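Have a look at the structure below, then the notes.
The complex appears here without one of its protein chains, the remainder shown in place.
Here the chain labels run A and B in written order, and each chain numbers its own residues starting at 1.
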Amino acid sequence: MHRYIIKRLIMLIPVLLGVAFIIFAIMNVAEGDPVYQVAGPDATEEQLDALREEMGLNGSLIQRYFRYIGNLLRGDLGTSYISRMDVMQLYLLRLPNTLRLASIAMVVAVIISVPLGIVAAVNQNSWKDTIAMVLALLGLSMPNFWLGLLLIILFSLKLGWFPSGGAEGVVSVVLPAVTVGVGLAALLTRTTRSSMLDVLRQDYLRTARAKGVSENNVVMHHALRNALIPIITIFGVQFSNVLGGSVLAETVFAWPGVGRLVVDAIDQRDIPTVTGALVMTTMLVTVVNLLVDIVYAYVDPRIKAQYTK
Amino acid sequence: MVKEDKEILNIEDLHVRFETEDGIVYAVNGINLKLGYKRTLGLVGETGAGKTTTALAMLRLVPDPPGVVECRKLEINGRDVRDISADELEQVRGKEISMIFQDPMTALNPVFTVGEQIAESIEIHEKCSKEDAMKKAGDMLELVGIPRQRANEYPHQFSGGMKQRVVIAIALACNPKLLIADEPTTALDVTIQAQVLELMTELKEKYDTSMIMITHDLGIVAEVCDDVAVMYSGRIVEQGSLEEVFGKTMHPYTEGLFNSLPNIKNRQAKLKPIHGLMPDPTEIPVGCPFAPRCNYATEACKKAIPELKCAGGTHLVACSAYERDPEFRIDRSKKNG
Partner (left out) sequence: MSEKTGVKASKLYKKRSTVDMAWRQLRRNKGALIGLALLFIIIVGALAAPLIYDYNTDVIGMNVRERMQWPSAKHLCGTDELGRDIFARIVYGARYSLAVGVVAVIIALIVGVLLGSAAGYIGGTFENVVMRICDIFSSIPSVLMAIAVVSALGKSTLNLMIAVGIASTAPFVRVARAAVLVVRGEEYVEAARAIGQPDWKIVLIHIIPNCVSQIIVQATLRVGSAIISAAQLSFLGLGVPAPAPEWGSMLSAGRLYIRDYSYMTLFPGIAIMITVLCLNLLGDGLRDALDPKLKR
């Protein structure tokens, strides 16, 4: 198992280099030379060259890329054009807020969706199933930022229960977390249901029933453990979408997280900040996916066996 | 010998149908079965005759929906289990009656160790600690010829024959009074088949278990069964002791089954398969369901379903030819092929 994890970690390196390259390349296509933006209209050609050197903008794309990677390995993401702050610092300042939002959203989504999906599957084609599926379909079809706006109208403007923005106090996280979590909850409900339906017709559940295992135990122990495997996969894959969704929620709720950092930086054409935040976020996603794969192996002995071989 | 005044199993007028979107499938159509203590009954018939459904109905395991089970009596060990509560039913399953399923590849839960799966049954029925149950599970594994150290392995680490041994160990873990074996050897290699069969008969003797052996293999029936019931299209068409059914075969379908076997003594002899297919269970014909394939059939056969009638001793047969002509005999070597 340890060898598997080490192997996976090594396999991460090319992926991360690729991610950094793609983002770096896209951001470099961005129109306009940032040097003019920083230096202002009156700068001389020499000043511009000096500034280019200082900002690390001299040389070809490939040269700059390797310089960027070299710096990245030392934890240096460059300096923001706008605030002149260290991008890594900026990112780390915002990251806890985003993680708090994302993790609460995911936990809420799991708590709602997994039981809902199980109930729907066990009572397939009943009214419970129909309600669960309609809810899930609505959740999937609703743009999450719009849901956020609706929540603000109802719960902060009309009822005044929750603040409409900011990150002060415990209650402020409720509306953004619901906004981010609903899409994931909808998807997980559907996945849980279909995964459970698959498992519920397996022969081994009949074996369990035939030896006198209670129906409750058959569903919650024998079936769920098997159904969890696809659920965990979706959960892992969706982590990236949750972070993406939080970009919107952060804008709607003025939540000081990474998403707002990126959006603001794009508005201000602050390339180092955008690049740095995207690279770091993607790395985070990749590492989380690795963790999910490891959890996976613990749930399914067949996968574990493959790895240890 | 134990006195056989009471049966381990007594089913009267069992009907099972599946109400699906594409129509109602009549899987079992009025079956009566009695089985004495320590007896082994062979339930024989083609695929789709309703053997497995009958067995599942005994454990009340027919999936509902779409399955609908109706019967007048369903007694296991003298107790009617038709209307007992879920709790009571759990006590009956595995303890009074248990089942070995056809396909060992899919019968075991892939995410639990085989030891856990055997121990679970013991924990439920013998109310013992997890450690004791695991210890007994180890004993059961040894009993079916698997080293107890392998209790901590997962099903995917076992071969097909080994898995079937594990399934047998699960079924026998709590020493049930009635064991239903649903084609326990069909999915296995021929060499392994014999081993598994031998193991089952051995264990059955050892624990005084009654058994229902579901199979389409007449060789297995001859080897392990005391009684035989032949099923066709959801009905029993012939029933009796092994000697009666094998020695004095009366139903043309049973005869057809025998004629479909290759004859090892006369290898020149041609196989005489039964032509045609069993009737579609969504629209069972009015008359004798076997009539369309039967070489003895007359117009009268297509009018009414013959009832199962006594033909001497414990021998029962459902064929109207005997009602019309008491002297009617089938000739195994000549006809129905």
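By our rule, a residue touches a chain if its C-beta (ideal position, glycine included) is under 8 Å from a C-beta of that chain, and two chains touch if they have at least 3 such contacts.
All figures in this text were calculated on a predicted structure; none of them were measured in a lab.
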Can you tell me which of A:Leu72, A:Leu135 or A:Val247 touches the chain that was removed from the display? A:Val247
Contact with the hidden chain (one of A:Val29, A:Leu73 or A:Leu159): A:Val29
For a quick check of understanding: of A:Gly70, A:Pro96, A:Pro115 or A:Pro143, which residue touches the chain that isn't displayed? A:Pro143
List the chain A residues touching the unshown chain? 14-15, 18-19, 22-23, 26-31, 124, 137-138, 140-143, 145-146, 149-150, 152-153, 157, 194, 197, 237, 240-241, 243-245, 247-248, 251-252, 262-263, 266-267, 269, 274, 278, 281-282, 285-286, 289
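Simple rule for what comes next: only the chains that are shown with their structure count from here on.
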Once you find the CA centre of chain A and the CA centre of chain B, what distance in Å lies between them? 54
Inside the complex, what are the residues of chain B that reach chain A? 56, 59, 61, 86-87, 90-95, 98-99, 101, 103, 106-112, 117, 120-121, 124-125, 154, 156-157, 167, 170-171, 173-174
Flag every residue of chain A that touches chain B in the complex, lowest number first. 202-215, 222, 225-226, 299-302, 305
